[in-house]
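Below is a slice of the complex: some chains, not all, each in place.
The first chain written gets the first letter, and so on, giving A and B; residue counts start at 1 in each chain.
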């Protein structure tokens, strides 16, 4: 940690600041500059001390040198975290594809989509039972019964399942039904939810907030890790920028950045990252080329009539299968394998 | 609602889209353009229909003409909402000042600060018992006992109180102690929390999310209003932009914009909006000049040692009193009155 004083602060004030620092059991090294004094603090980063120093008069800047998160950092855990769920390993050399509808709508719908995800070669079935919606008058998901429908479909077709949990009180019931719990972008800093997820062992896919920095994102993961749940994967899903043509701006550099700063697996979500079906396939390929450990992709048998309106970013089943076939070839060039059995899906060969 | 087709879509497809629209009991008006067809839909805005249309093939854009929120809109409620709590009216011609520390730290601290807020002429005591923090190792607030301390101090000094609630399960206890409940920026789209706040009548100060559009902000308010609680005030507290010198970019145009779109009171938070003490006073004045119904301002008796590190954006008590004296003169030029009794606070005249 480094403290930079204001321009032309008195020697007395510098001495007081140093004294304050040393009271906290850490050493202060002074470098006297032309206009400002720089005080290096030796010892572990102490966020509270940093905050106090930042607000002292005579202090212009407090610069963090070490990171505020620990368990999420690769400095503390050099090897990749590999999350093993049944026969799927996330974070290693396997490419993992999570596919399915935005929302679970009926037993028939989720069963048919599960069949198609499996046929195409995916390993995880996605689907929301609780939906976060901008306005109160939009469809909010079918709730707990949707969880059961999805669990049933996953089991029948040999797929893991992932679903979103929105509030601490639903964590236990969601964990009972699903293999992976998703924290949505609007809840990345819902700290009570994160704390609750730290108390279980179910793997969590944590989505990056609309406008979260990498540092904030990793600190959010730290909440779950610090609670005792090591099974966290990070999900880049696009950030909010001035560009409105796409729903969000998919920040693919986040993939290698997060893999460098952290040991946690990184999943990419091109469906929300672009909001446009015609961009999903190229952004899936780009994500894999960038080193993603997996993808979460919306696929729907009848996107024109999806209940959430996210059909516009959902692939048709034949597109989904075509994409996965392409990824099988691409993966080995990017240090991954994606060797699940895959079958072609013909257009129109599914039940709407 | 307007539907714009893709370039050169077939007449058959247009007919299908129109048929789909009419099945929903609304009328479609067709305008045939050179390359595209425009379909105007007459009738109330139906978000579900809009979502479905947006995802149909042959549809390029669906443009919302009317707004997706109703109860929050000035179209539906032309007069200003005035929230009356004891003798304070928020949203009318009175300027309301909420002052206090970032966090309640001890009974002595909050009592002394309450005394100073009252002396300076403020009407509401702010203070957090539950603190949302980026990282899990930072001070998280002192919890429920802080609520009691603040309620006690408010009562003793004749001030209303406002405090942040972070999770649905704490809404009831917070409402027991505080006059106004605050929803923080990270929770603007914590929909379960909003729904819970809709079930009570305690006034709510809803802070704008880091990167929330006006439309999303008003939709979040709509959740509370739709639940049955009409006592909502909106708070502009700075948005996230590329500029990092200030903690956030305070968007003061939000004040007249929100007052135009909605009937709800608008409060400004220059402390979080800038993150720098030396900018708070000018931004408070600018907020009042822009038409704000009130301000929420951090003030601390010992900002160098505040427990959250937000001291850097807290005014000293003498600065706070000086500001309020200036605002008393400024308010009448901006259509407000701010005629509470006010006394000068001398530097160093308070207990740390």
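Going forward, a residue touches a chain if its C-beta (ideal position, glycine included) is under 8 Å from a C-beta of that chain, and two chains touch if they have at least 3 such contacts.
What you see is a predicted model, and the numbers here were worked out from it, not measured in a lab.
Visitor: Quick one: 2 copies here, how many in the whole complex?
Guide: Taking the 2 displayed chains as part of the assembly, the whole thing totals 4 copies.
As a convention for this text, only the chains that are shown with their structure count from here on.
Visitor: Could you put a whole-Å number on the gap between the CA centroids of subunit A and subunit B?
Guide: Computed from C-alpha means, the inter-chain centre distance equals 27 Å.
Visitor: Subunit A touches which residues of subunit B in the complex?
Guide: It is residues 47-48, 50-52, 54-57, 68-69, 132-139, 166-169, 186-187, 189-193, 195, 209-211, 215-216, 219, 222-223, 226-227, 240, 303-312, 314 of subunit B that touch subunit A.
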